[in-house]
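Notes to accompany the following structure.
A single protein chain has been omitted from the complex, and every remaining protein chain is retained in its original position.
Naming follows writing order (A, B and C), and every chain is counted from residue 1.
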């Protein structure tokens, strides 16, 4: 076994400096690194850029707390019956969050360019959309003469990727169950990779089915073990979305809610 | 359960017409669809194009039998103590096999273009190599002004991908153990996907760990069940390379060897 | 005709776009699309492949989730067909039918899910592009839905073109549109509505030749929807009204 990469959640969050760009794993209310997101708020981070194809609670609470001021995102919502992410919406409408609007697949394309070590990445579609002009994306002719014109997305290399997984080893291997969402490309495109895991697992267990591992240790800088850390979202197959908490989050618009919410989060009962 | 996609090996091979381009899974002597390769010889196929980052026994025996006349490959060898693939070498040297020489990663890049639905794919490296000029590859400037020049590879879309896996369901889901080699991108870039599997497995088994599945049924056209079908290569963790057979293959240069070899192959004892 | 609720009109109307042997996709933030796909599996005899944003391929979820991206939608699936995989499938032209959300739709079936008003100074910021800009032009067919049928959502001119390429179909509480000669044409109106009402409540002009009242749900469609929404929660939450 190599050196342990296990650190506290506070340590994990402290590695992300003000102004950093951070890709967040999961999708909407599912398997987001929400404990880490809350810890960023507790530590009073400022001017973060958030990258995620489909953020929801995470980007919303970071806007609510004034932590994020830039975002590159595909679609933002609380989903289910909750619709839009209200504090995110307000932050965009009031100009407090500088938005670079993507299609999910264009954000992925930019991350692929970073992961593949190339400056740009062709992507299918986009024809007729106003998004390319908005973002200054370029269209290239096929140099091989097919007459296809293809949009290319510039390299997107987040300073950090933070993902929430079911299980990790002390050496930094990580695996999820169910869909990995966009976590694979995030962990390959980012400069540094931080993991939040429900559970520390012996290496033998991973070695028995190495095919299941999503992030090998060599990509991982540090791991925090936070049971229930994706709350109030889900972490398949361990727990479901806590909808009453999401309802309270949406309904209680008073100043005090955020403090109360941060105080009752599961990570306050661990490490 | 949807309709069964299980067919005989003969049926599987019969789907590949003369002149087709065929991507073959595995690497060197490991997990290649060798039973299918031999069946192509038995059926007297002609003018096949073989695509594979690291072929060995497969391309060599196809050259030996006069089945292949074109190839796009990265590195060709029998590996271990056997060195070059002798019949492949002779076919290239004598002009009977038209070779498009790739780096493994450029073949992958071309397949990525096909898989991603774009006409070309940027790839890292290649600077200073004679391969781009040889193949007429184009270099593009970064339209986003990084001053990086990047080689782009044209779309490579094999007519078929044939891979050998440990387990498949009747509906066409397939999974391997150990490295998938290049099988993921092959099955995403090809027009049609054919599977040879060691073993038919109940769908419940796949459903318990769906994360292990390499090829979902929707990509699969047909499956042949051929125990030991990667012989004389290995199929992890089921069996090792049969080195004595490889030695005989290399040493016995007489006309009769091929018939004897085809007759003693494990697929002649099944289906 | 109370039994053909506007809720059922959308869900069943969408399901009827699904064709045998095709690959059909439902994504995030798409409760109706999820219900339509699951409904088609239960109500129709033909085979088709249902893939969803949770990675499920023909799943057998143990409950029907509020969130259309809930990982339960991969339960029973024999594989996880992940986000990169299904986007790539679509981009290379092998996605037969894609359900994609929209806030505004124009007569060519283009969509706006970005902003109401000027994008840079939005009156209302919307959820954003999601899959649309890439999937709408690359899927073989795409179908959308609106729970509100009004000139505010079915518009003459979009505030912003998030996705172009043109929807093949559109389901609303009172109408079913299908593409004809590059534009959305009326195919059906809800039996409790009328051609006149659809015209009055649609911002874009459309061809209505051959349009008829929407065929009533079959018993199997009705039963399938009821089995998916046992307690009527989805219908209550969606709160779709004919007018």
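The rule we apply is simple: a residue touches a chain if its C-beta (ideal position, glycine included) is under 8 Å from a C-beta of that chain, and two chains touch if they have at least 3 such contacts.
Fair warning: this is a prediction, and the values are worked out from it, not measured in the lab.
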Going by the whole complex, the chain not shown touches A, B
Touching the hidden chain, out of B:81, B:147 or B:254, is B:81
The one of A:17, A:83 or A:117 in touch with the missing chain is A:117
Sole touch to the unshown chain from B:3, B:46, B:127 or B:269: residue B:127
Answer key for B:89, B:138 or B:157 versus the chain not shown reads B:89
Of B:140, B:185, B:201 or B:219, the residue touching the omitted chain is B:185
Note that subunit B touches the chain not displayed via residues 27-31, 53-54, 73-77, 79-81, 84, 88-89, 92-93, 99, 101-106, 108, 123-131, 134, 178-182, 184-185, 234, 236-237, 241, 243
Note that subunit A touches the absent chain at residues 2-3, 114-118, 169, 171, 173, 188, 203, 206-207, 210-211, 213, 215-218
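Assume only the chains that are shown with their structure count from here on.
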The chain whose C-alpha centroid lies farthest from that of subunit B is chain C
Sorted by contact pairs, first entry is A-C
Subunit A to subunit C, mean C-alpha position gap in Å, rounds to 27
Averaging C-alpha coordinates per chain, one finds the centres of subunit A and subunit B separated by a number of Å equal to 36
Expected list for subunit A, residues touching two or more other chains, is 123-124, 178
Each of the following residues of subunit C touches two or more other chains, namely 55, 74, 80, 90-92, 138
